[in-house]
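As you look at this complex, bear in mind that one protein chain is not there, while each of the others sits in place.
Showing subunit A:
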Amino acid sequence: MTEFYGLPNAQEFWHWANALHFVLVGLAGGMAFLAALLHLKASEDARRYTLFALGLIALDLFVLWAESPARFRFTHVWLFLSFHPGSPIGWGAWSLALAFASALLLYLGKGPRRFLAWVLLLLSLVVLAYPGMALAVNANRPLWNALLAGLFPVTALTLALGLATLLQSPWAPYPFRLVAGLSLFLAFLYPLTLSPEAQAHFLEEGGVLYGLLLLVGLGAFARGNLAPWAGFLAASGLRALWVLVGQWQGLGL
């Protein structure tokens, strides 16, 4: 029996709006990655995807600011007046901002195109990597283990390639199924990588939804127009679920 006077501050700290950002930043990073690749391949799709990347990065940065309880204190300026290499969110702030700048230059046709495309490619990799790292860095959260550092990039690419498939880009469906398959395979393994107590907690809190999302994700391999939607929905749902259910300290206190 455990009782308290007062309470530990164990409430949820990242809410649905943060989970929305975790989905959007996946899309933004994935789109920036695709745009950079298309520029490097000199594809005629490059300009269109650069615009999508710009829009998604801007939307995500807006959501980040809008959901922040510090929004009207305008403290976010400190993100860019400091550099803290130990902070995944710090990496995210810089990479998103610089990816936006390089994508904007690419879109406007200013500066060395190939060089900027390489820069955007590297920055997009940072954007793809940081959300999973922002979770996995917390050794105290048993559900946010190292596998999330891999799951977030592959689900982000699933989101971006799912969108590209919906946009009828002919090059998108094959890599979409590839990353969707990899995402689902790793997501299936994920519960098996948890300690018994963490696994029990995860299955109790989100197990049914998790199973459903994995099933929906299998739809990515169906024929027809529903496939990208299925992959998209599964990747979004899984990302949000990991964020929301993983805010658990374990039983160590």
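Side notes on the structure shown:
Throughout what follows, a residue touches a chain if its C-beta (ideal position, glycine included) is under 8 Å from a C-beta of that chain, and two chains touch if they have at least 3 such contacts; residues count from 1.
Note that contacts and distances are computed from a predicted model.
Matching "1,2-phenylacetyl-CoA epoxidase subunit A", "4Fe-4S ferredoxin", "Multisubunit sodium/proton antiporter, MrpB subunit" or "Protocatechuate 3,4-dioxygenase subunit beta" against the UniProt entry of the left-out chain gives the name "4Fe-4S ferredoxin".
Contact with the chain that does not appear here is found for just one residue of A:19, A:35 or A:79, A:79.
Within the complete assembly, residues 1-11, 13-14, 18, 68-73, 75-76, 78-79, 82, 84, 86-90, 92-93, 134-135, 137-141, 197, 247, 249-253 of subunit A touch the chain that is not shown.
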